[in-house]
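Heads up, the thing below is written out as structure tokens.
Take a look at chain A:
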Amino acid sequence: MNPGQLTLYLFVFTAIISVLVMIFTRTVFYAALALTVCLISMAGIYALLYAEFLAITQLVIYAGGVLVLILFGIMLTNRISGKPLITESHHVIKSAIISAGMFLILLVTYQKTSFDQSQSAPAPGNHINKIGIELMSNYVAPFELGGILLLVCLIGAALMASSFKKNDHV
Partner candidate 1 sequence: MTETIHSAASLWLALSVLTIPLFSALVCFVISEKFAWLSPMVSSLLLFITFICSAFLFFQVGDSHALTYSWPWFSVNENIIRASLLLDKHGLIMVMVVSLVSFLVHLYSIGYMAEDQALIRYFGMLGFFTFAMLGLVMSSNLLILFCFWELVGFSSYRLIGHWYEKQEAAKASTKAFLINRVGDLGFLIGLMILWSWLGNLDITYLNLETIPTFWLTTAGVCIFIGVIGKSAQFPLFHWLPDAMEGPTPVSALIHAATMVAAGVFLLIRIESLFTENTLVIISVTGTITAITGAIGALFQYDIKKILAYSTISQLGFMVMAIGAGAAQGGFLHLLHHAFFKAGLFLGAGAIIHAMHQAYHHQEGNVDVQDIRNLGDLRKKIPITFITFMICSAALAGLPFTSGFVSKELILTQMNEWSGNAFSWKWLVILGAWVVTLLTPVYTFRMVWFIFFAKSKHNVEMVEVPIVMRLSMFVISMSSLALLITFKPFHILTIINVLMSLYPNTSHLITLLSTLILLIALVSAFFMYKNYELKDQNKFLTPNLYLDWLSDYAFKLVLQFAILVHWFDRKVIDKIINGLTYLQVGIAHVTGWSDRYLVDGVVNGMAYSAKGIGSVTRSLANGKIQSYLLWAMAGLLIFILWILY
Partner candidate 2 sequence: MRHLLSYLIFTPLLAAVVGLLIPATQKNTFRVFALLISIIQIVIMVLIALHYEHHDGIQLSERLPWISMDLGQWGTMKAEYFVALDGLSFPMVALSVAIISIAVISSWTIEKNQKGYFILMLILNGAIMGSFCALDFLLFYVFFEFLLLPMYFLIGIWGGPRREHASIKFFLYTLLGSILILIVIIALYLSFQDPTSGKVLVHTFNMLHMQNPENIIPGSILSIDSTDLLGPYSYRLWAFLLLFIGFAIKLPAVPLHTWLPDAHVEAPTPISVILAALLLKFGAYGLLRFAYPIFPDGAIYFSWLVGFVGVVSIIYGALNALSSKDLKRLIAYSSVSHMGFVLLGLASITVEGVTGAVYQMFSHGIISAMLFLITGVLYDRTHDRLIANYSGLASKMKVFTGFVLIAFFASLGLPGLAGFIGEVMILFGAFLSQKANGLLPIWMAIVATFGLLLGAGYYLWTIQRMFYGPFSVKIPAAEMNDLNHREYVMLLPLAMAALFFGVLPQTLLNFINPFAQQFVEALFKSASFINP
């Protein structure tokens, strides 16, 4: 058990714990924080898997961007009551069966599948550089498309979130 692996286990453990917190907590705010912890541990795992660029993206965009957005949403929807946003659960048993079923089936079928588990070391060199070049050559189409997607979503979301009038409280 080398230190790398130990770190991996640590990250996995934190991720699992934070997910469990998310499942069992009733406070949305805590859940969001737990998700942050989970995402950060995921970023760690990415880094251990030689995907540094992604790890950073994960940290910056998810932990930094998305979660702030979500927390912002929590605050906004919470403004009237002022109390912490509490969430109830329902369909617990049915959902648990379905989720557990999914999980088990995934594991069982994974067991029956012979993956190529070689952990060959990545080619030496600057991954981020290569990624940049790839992004602008081979992946230019999705890149541009992603740009359009972002543009459309932001304009649309802005419209959705802004256009309130007093008279349409119907």
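Behind the choice of candidates: all candidates are chains of the complex that A comes from, given by their letters.
Criterion: a residue touches a chain if its C-beta (ideal position, glycine included) is under 8 Å from a C-beta of that chain, and two chains touch if they have at least 3 such contacts; residues count from 1.
Worth saying up front: this structure is predicted, and the values here are computed from it rather than measured.
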Inset, instruction - Just give the number of the candidate touching chain A here, out of 1 or 2, all from the same complex. - result: 1
Inset, instruction - Quick one: which bits of chain A touch candidate 1 in the complex? Just the residue numbers, please. - result: 90-91, 94-95, 98, 101-102, 105, 109
